[in-house]
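Sharing a structure below in structure tokens format, with a few things to ask.
One chain of protein is taken out of this complex; the other chains stay put.
Naming follows writing order (A, B and C), and every chain is counted from residue 1.
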Amino acid sequence: MTADVEVLGVSHRFGEVAALRDVTLSIGAGRFAVLLGPSGCGKTTLLSVIGGFLFPSAGRVRIAGRDVTGLPAARRPTTTVFQDYALFPHMRLGANVAFGLRMRRVPRAEREARAEAMLRLVGLEGMAAKMPHELSGGQRQRVALARALAVEPEVLLLDEPLGALDLKLRRQMQDELKAIQRRVGTTFVHVTHDQEEAMAIADEIVVMNAGRVMDQGPPERVYLRPRSRFSAAFMGEANFVPVRLRREGDGIAILGPFGTHPLPAERLADPAATGGRAELAFRPEHVNLGDAPPGTLDLGEGTVRDIAFSGSHRRARIALDALDGGEIVAYLPQAMEVSATARLRLHLDPARAILLPAEDGESRCGG
Amino acid sequence: MAAVRAARRQRLRGFAFVLPALLWTAAFFLLPFAFMVAMSLWRRVGGRILESWTLENYADFFGRPHFLEGLANSLEITLTVTVISVLFAYPLAWIIAEKVPERWQRAALMLAVLPFWTSYVVRSYAWLLVLAHDGVVNRALLAVGLVEAPLVLASTRTATVIGFVHFFVMLLTLTIYANLRQLSPNYARAAADLGAGPVRIFLHVILPLTLPGVMVGAFLTFVLAIGDYVTPQILGGNNELVLPQIIMLQIGRRADLPSASAMAIVLMAVVTLVYFACARWLRLERA
Amino acid sequence: MRRLADGLALGYVVAVYAFIYLPVAVLVLFSFQESRLPIPPFDGPSLRWYAAVFADRRLTDALANSLLVALLSSALAALLGFLAAYGLARYRLPASGLQRALLTAPLSVSYLIIGLGLLIMFSRLGVPRSLLTVGIGHTVINLPLCFAITYSQMGAHQENVERAARDLGAREWQVMLLVTAPMLLPAILAGFLLSVTFSWDEFIIAFLLSRFDVTLPVEIWSLLRSGLNPRNNAVGSVVFLFSFALVLVMELLLFRRGRRR
Partner (left out) sequence: MPGNTRVSLGRRAFLGGMAAAGAAAAGLRAGRARAAESLNALVWCDHTDPALIRPFEEAFDVRVNLKEYEGTGTAFSIIEQSAPGDGDVFVIDGIDVPRAVDAGILAPLPEEELPTADLFPELVMAESHVRDGRTWAISEKFGYNTISYNREKVDPADVMDMAVIWSEKYAGRIAIYDYYLPIIGLVAIGLGKKTSELTEADLPAIREKLFQMKKVAKLVGDVVASQTALATGEVDILVGGGEWVTAGLAAEKPELDWVLPKQGGLRWSQSIGIFADSTRKDLALEFVKYILSPEGQARLATSSCYWAMPANRRAGEVLTPQQKAALRWDDQPAYLARAQLYPAPDAELDARMQDIWTEMLQQ
């Protein structure tokens, strides 16, 4: 069972606070979508709207083409895995998992068999007689998943299901979640504020901030070609340098501290912003060392201010001469030992450069 | 629009859950109170209740020294009891919470409040036996030679106070212990870390943090003690009557419900005043 | 220094415990007195006063009455309290603060006053006094207790669990019956049992509102007024044993398992 989800112009207010502002998005059937954003920025609210726990002040929700906006949770083809799992504390695991089937008046023998199958699916075979409080956090999480999947929903909603687990367990569960989603084929809508988790499991990431959708697309696209400064900054680290733009033939040229440099027009997310101010963004891992070969964007020389070893690379803060001492972050190779105050020459592959429309200030929700 | 209608439907359904309890409270708490207020404004004259409105019952109460003295006795005894009970209970609760090993704490606490469950009436009677002229206390004191003649304990205000304190030490130990346990041990650790000694930790950290809980317990003590009839009646020897005893005299011996009502309302007013006086420490309800 | 402090603490605890247990010990000890006066010297042990207690039909009747009133009034209080807590915790209701205040108000009013109010109302309305009126009075004092205990346990976590049930297709009554009530059973039961012990031991309301059928504390009161007698000690000891058993049950069933975690 699977279905697509469409959210059309949904807004929701809690008193004075606008939690969702005109959100429109669509998630294809069978996809694993992740709503990503800092806490308090509307992603859980959006999930509640899709799940039928909240009725939006404006807008519509469609599942499998059917308008479900006014339907309560019980009558939607969705189920939810809650952040605190919300297992029924007084029921054994079997009864927990079979609860939805019981509500659907499935005969006892059948629902017990289905519950057992579901527990097997999540790797808790033979534990149907245990009580929730006898389980570890990760196991409870699996029971919650089994319970929500047992009724074969068309869409499964997961509200930060891994938030309470420690890092290692979380990574492991990510893989399992992904595998289970593949097997059951149900559309998953998963909420998290962990961008690594999002990239690890999502077919599609929806970046949200301040009640708005900031970006939506496959993880690679969202990471490499973010469509807003917010999503660039939220999805990993990025450096931002203000530049001016000029149309130059088919493409555009950027004018800024690093001189004038031509770029292909498709680099710019929003062509309407062309001609005005923009921001050049680039990821720290894309900064290269040494003299700039032709065709690359020369960042000039800079002084290392601070360097820290972080396992796969060394993270350096470098004050660039071209920016009058303004700092950027660059990831230097693990093998390279650099002392603070060292002078380095840096350049950038223009294919990796991101051009973003200039924005006024940061988001109001913070990170 | 649908959302508004749904919200109203929700409200009505929620109200339906609360309604039985509200109706019960209205019918058997508010309404009787209204009856009592009306009754207090009537008079009992010559064996009948005269249903004409008057404040004479209140005038009587405030005009007769032996009634007013009852109120004064009530206040004195109750305040004494409250203070002594807190002073006894706090150290006990603290020792149980801090000094007793974790696994024995619950047992220690249970042990401390077990006699709480003896019948209330019987407990006062037992104190009468203990404090009697020939009772255990006097026998023991005489045997040890601490006193030469038996102490006069039973049938005095002291006996009433002892009976009350016995009951409320248990109650307060329970509440204060719960309070102390709720405190994170990190408060004390932080204070100790910053150089405070045990005394200062207690005075500046533990005591202020537990004060609201203590106040709730003390208020509860006050309310229960000032309205109690059994303990002073059994232990006080009819000396220095408290207000509930006087109220019961009006009900029991003269069927004078009007003046009993007026006194009950005065008693309630006193409790309410005390409540407002301590209101800022009292959060009986969940915020 | 530290040892001295610990010694003082121990001494204090022993002293307070002795104070707390003194009357109980005397009560129980002299219930085994042989002669007619429950004061030193002790001349027992004898079970004659216990025999007298169990042979006294008025006492055994009162005991049954007390049990009945306590169980029924507490069950009603627990039910009403749970429903009200559910409504107030789960729905946004107008003036909910006022409703909560009203429901908990009887907590801060003396039993004597509650009893007097009911006495006046019942006699003005011509309602004869009976165990029923006593039960009504006890429900009035226990309802706020059951409500407050249940309400305080209705946290956001439980709300999420209820949402999960709804999400899985449960109707409102199913949510309440299959999820909320069982989940809150410890709180509901705690309220119920506390109410049972309160009602079981309540004197003044029962005294004012009963007539020929009385509850145990009222009967004991009459006993106390009708002569000095180790039988009173025996009754008191029996009642104590009963309450103690109830508390023990409460402790073992409701709290011990919770403590282990």
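Throughout what follows, a residue touches a chain if its C-beta (ideal position, glycine included) is under 8 Å from a C-beta of that chain, and two chains touch if they have at least 3 such contacts.
From a predicted model like this one, the values you see are computed outputs, not experimental measurements.
Per the touch definition above, the residue from B:G14, B:P32, B:P115 or B:G135 contacting the chain not shown is B:G135. Residue B:A255 is the one among B:L12, B:A27, B:A255 or B:L273 that touches the chain not shown.
Residues of subunit B in contact with the chain left out of this view: 46-47, 65-66, 69-70, 128, 132-135, 150, 152, 154-155, 234, 237-241, 246, 249, 251-255. Of the residues in subunit C, those that touch the hidden partner chain are 35-37, 39, 55-58, 60-61, 64-65, 67-68, 71-72, 119, 123, 126-129, 153, 155, 157-158, 182-187, 189, 211-214, 222, 224-229, 249, 252-255, 257-259, 261.
In the analysis below, only the chains that are shown with their structure count from here on.
More contacting C-beta pairs link the chains of B-C than the other of the two pairs A-C and B-C.
Each chain gets a centre from the mean of its Cα atoms; for subunit B and subunit C, those two points are 16 Å apart. Contact with two or more other chains is made by no residue of subunit A.
Looking at subunit B, no residue sits in touch with two or more other chains. The touching residues of subunit C, counted against subunit A in their complex, run 157, 160-161, 163-171, 174, 178-179, 182-183, 185, 261. On the side of subunit C, the complex with subunit B involves touching residues 6, 9, 12-13, 16-17, 19-24, 26-27, 30, 38-40, 80-81, 83-84, 86-88, 90-94, 99-114, 116-121, 123-124, 136-137, 139-140, 143, 147-148, 151-152, 172, 197, 201-204, 208, 216-217, 220-221, 224, 232-233, 235-236, 239-240, 243-244, 246-247, 251, 255, 259. On subunit B, the positions that touch subunit C within their shared complex are 10-11, 13-22, 24-26, 28-33, 35-36, 39, 88, 91-92, 95-96, 99, 106, 110-112, 114-115, 117-123, 125-127, 129-130, 132, 134-137, 139, 166, 169-170, 223-224, 226-230, 234, 244, 247-248, 251, 257, 260-261, 264, 267-268, 271, 275, 284-286.
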